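If you scroll down you'll find the structure; I have some questions about it.
Apart from one protein chain that is not included, each protein chain of the complex appears where it belongs.
Chain lettering (A and B) follows the sequence in which the chains are written, and residue indices restart at 1 in each chain.
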Amino acid sequence: MNRSGVRGMLRSPFVIVTGVVLAWFVVTFLVWPNANLLIATFFPDGTLTLRAVDKLISSERAMRSLTNSFLLAVVLSVTVNAVGIFIVLVTKYFDIKGARLLWFGYASTFIYGGIVLAAGYKFIYGENGIATDVLLRFFPGLDPAWFTGFFAVVFVMTFATTTNHMLFVSGALGKVDQQTLEAAKSMGASDWTILWRVVLPMLRPVLFAVTILTFLGGLGALSAPQVLGGREFQTIAPMILTFSTSLTSRDIAALLALVLGVATIVLLVVLTRVEKGGTYFSLSKVSSELVKQKISNPVVNVVVHVLAYALFAVYTLPVVLIVLYSFVDSRAIESGELSFGAMSLDNYARVLGQSSGLRPFIVSVVYSGLAAVISVVGLIFVTRILSKYRNWLTTAVEYLLHIPWILPATMIALGLIMSYDHPNLLVGNIVLTGTTVILLISFVIGKIPFTLRLLKASFASVNDTLEEAASLMGARMMYIFRRILMPAVLPTALAVGALNFNSLLDDYDTAVFLAHPLFQPLGLVIKANTDGAVSLDARANTFVYTVLLMVITGVTMYLVYGRAMRPGKGRRRRAGRGVLPTSGGASVAPVPDASTRPGAGVTARTATQPSAEVA
Amino acid sequence: MIRYENINVTFGDFVAIPQLDLQVDEGEFFTLLGPSGCGKTTALRTLAGFVQPAAGDVHIDGRPVTRLPSDKRRVGMVFQNYALFPSMNVWENIAFGLKVRKESKAEVDRLVRDIARRVDLSDEQLEKDLAALSGGQQQRVAIARALVLQPKILLLDEPLSNLDAKLRGQLRIQLKELQAQFGITTLYVTHDQDEALTMSDRIAVFNHGRVEQVGTPQEIYDQSATEFVCNFIGDSSRLTPDFVAQVNLGAGSDLPLERSSYLRQEKVGLQPNPALPRSAALDGVVVSRRYHGVHSSYTVSSHGSTVKVMQREDGTVQPRVGDAVTLHVNPANVLQYTPDGVAAATPDVAAAEVTLR
Partner (left out) sequence: MRKLNQLAATTAAAGLLLAACSPSGADSDTGNGDGGSGETLIVYTNSNADGRAEWLTAEAATAGFTIEVVGQGGGDTTNKILAEANNPVADVVFGLNHVYFSQLVAADTIEPYTPSWSEEVDPALGDPTGDGMYWPVVQQGIVLAYNADALAADEAPTDWTDLWNDERFHGRYETVDGLGGATTQLIFAGILTRYQDPDGDLGVSDEGWEQIQGYFEHGSPAVPDTDLYARMAAGDVDMGQMFTSGIPSREEEYGVTTGVVTPEFGVPFAVEQVAIVQGTDQTEDAQAFIDWFGSADVQAAWSAEFDSMPVNAGAIEQADASIVEFHAGLQQQDVDFEFVTENLSSWIEKVELEYVQ
């Protein structure tokens, strides 16, 4: 890593061009809209108004929601880790029968999430849900509305957010050196001791990072509390949404968002501190691949198998039922019946047959695709500079690029509207509201921090000497970039692109503010279909949309990760191919990119393996 | 002490070790030597209990241990990459096994510090993170970690291959000294013949999962039992039948011509050796010369053979490329193998010894 100063950096035309574009983008879309929003809410006429603070403090509901959000975050940190670590262990560490099948089940959260997932769980465990029906048969005294409130939210979010574990903890586990396990075994350590004292401590940095992500996810949870929380368990994010739509109450929304933002900043600072504490990798160049561990105690073995398959059922049930229900008619859905005789393609014919049926899909696909491509391509250039030059300027820029992580999507959308609903020189005096670009811009903004962290980690894993060697042979900067760096970061870039694409497909929060009315993406349509349930067909339509959505995300995942997921392909992937979050996945790690910090002894040594870094 | 009996190891369809019989004596520094992929590690891991043989038995101290879990075999292992626990500091790494045994706190600390002192790790190094240690220090931690449990056998799998050449040289000596000091039976795996020859009491040369030869370093070198061993160890030239015939002619020996014949580069001279009067003198031309400081390596073309010759740089005038030279060869030093690769007859050691006298 090059610790060159700002002046040296600015000598490169590549840096200057990228820098100017970046500076404009940061000022125009990250700093100004949000600053503008805060100023407008807290300094409406030039003086500080604390009306919102007073209102919030005196509102019992708001305070309770705040408490609930933090409670949810804390509880999820425990439950998500418990489940997440368990599923990673049974798919990647222990020798469990059918681990591959289990993996596919647990991976269902890759293909659906957010409002769609929450609705799916509710459909099954809710009042008329099929699972509730079954439970009632065994426990007639059960309250049919048992699946609501704190418990339901925690339950759903626990299973919905293990994606990070599947991605990052799996990846880190894959890099644990088999020989350390054997060393421990030869010293008489039991399965449990090895797991607890050797393996988990090695995963500590990535677990910490994932815990923080989980915590933040809990803090800002929107759809699950909205769908399942009921009145007794309300949280902040839905309140922000409620208040931000009304002009008069916007300051309250901004204040709540600030609370979330401050909590996020504190956590990120802690994370950075802890990152400095070090990551653990195999200390040597040669490490042997982890071999699945047999659980020696037969009773424990059976228990773990049973648990693993029980979780499998929890993970897959909603998906399977959503797919099945998408084929039955609306009435059957309403009553929760499921008979194979009643299945037909009518729902699909109705949704796709409507002139407008396919349109939201295409709109969503195009928006998500463009946003994914723009964010990844743009940030490849930016990250390249940020990771090559370390100085106060690049550090500052890097911090600024994290703004979208600190503010909820809703606030960012509002900031954009407020700042660009009139001609503004920053964007060439074009009014952005009412155009199709503004949603795209906000999609791109939202994906910046995640993309940046992952790409940075990926760049850090490229051996510096490769670049030096190429430049000695006379290669120009762009050529090196294209021929040496790009191939090394491409797998990560594709993976990040795919994840971005998928996460934007069913976006609702941003689209509800910014979508062009003629180009409404899927999220709005799905939400509209669930609202009020005026028509019986609406719910059936939602199932069809959900299935199609899962198909799209599934196909995307397959295109990017497909080759490696295919079963029976040799014993293992080749080293240095580890881009898949599924196994090698290291290169895809959001926060936990300890490898990006300069000169860490241990990491520096491992950094010779291409794209194999990061906790 | 250690006995491999009819061991067969397979991985799926792949036979890593077809049949292994091997005996290691108490207190011995015994080396498994061979090119990489030949099954050395597998043999070692079979002893440690990480690999279950498909057939055969492993005995330690006369007792079969094949079914025993690895921690019950009383073997300590130093892994190729040390396999130190990165999440623990030095002290914790060494203490790990003791803690597993639930030794008292005080006892753990005493034993850890004791072993650390013996492998030359200072008290302050004990508190360090592994990343702060050099490769050599890490290795000592790994050894201390293995030895602190007082194993009967120490297993070392290429412990030096991770290090740079100079350190490797130093550690070779240290390792050997440590072994001598502890007097522990040691099974050492390496692909480096220098390491094997300098450190071992005895060596087993492996090839494709089979033992080609077991013997002292000198036996292995001077009396390579198979063509493979001959090629793998040291530097030798393959001789043409024409060349061998000339040797027979000059020295009055009767080496069979149809066998594969080799000549080690230091066993042929450009000057007659007065200590070896029964040598044959053969004409040749210098094809190339490589200067090494202590010596030079010559390639001499003679009677259809390309013969490598090591010539001490003792200050005398040396021949140059293109010069006609005379090769002095003692037929006793010609190694010969039947077409199936086995040594035809023990080379005429007696004759060599006689001449040495």
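Basically, contacts are C-beta pairs under 8 Å (C-beta built on N, C-alpha and C of every residue); 3 or more make two chains touch, one makes a residue touch a chain.
Bear in mind the structure is a predicted one, so any value in this text is a computation, not a measurement.
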(request) Give the labels of the shown chains that the missing chain contacts, considering the complete complex. (result) A
(request) Decide which residue listed in A:366, A:397 or A:477 touches the omitted chain of the complex. (result) A:366
(request) Considering the whole complex rather than only what is displayed, give the residues of subunit A touching the chain that is not shown. (result) 55-56, 58-62, 119, 122, 127, 226-227, 230-231, 239, 242-243, 245-249, 252, 334, 358-359, 362-363, 365-366, 369-370, 373, 417, 421-423, 431-435, 490, 494, 497, 512-513, 516-520, 528, 530-536, 539, 559-560
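By definition in this document, only the chains that are shown with their structure count from here on.
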(request) Just give me the whole-number Å value for how far the CA centre of subunit A lies from that of subunit B. (result) 53
(request) In the complex, go through subunit A and note every residue touching subunit B. (result) 177, 179-180, 182-190, 193, 197-198, 201-202, 204, 278, 280-288, 600-602
(request) Provide the residue numbers of subunit B that touch subunit A in the complex, in ascending order. (result) 45, 48-50, 69-72, 75-77, 79-88, 96-97, 100-101, 129-132, 138, 145, 149, 161-162
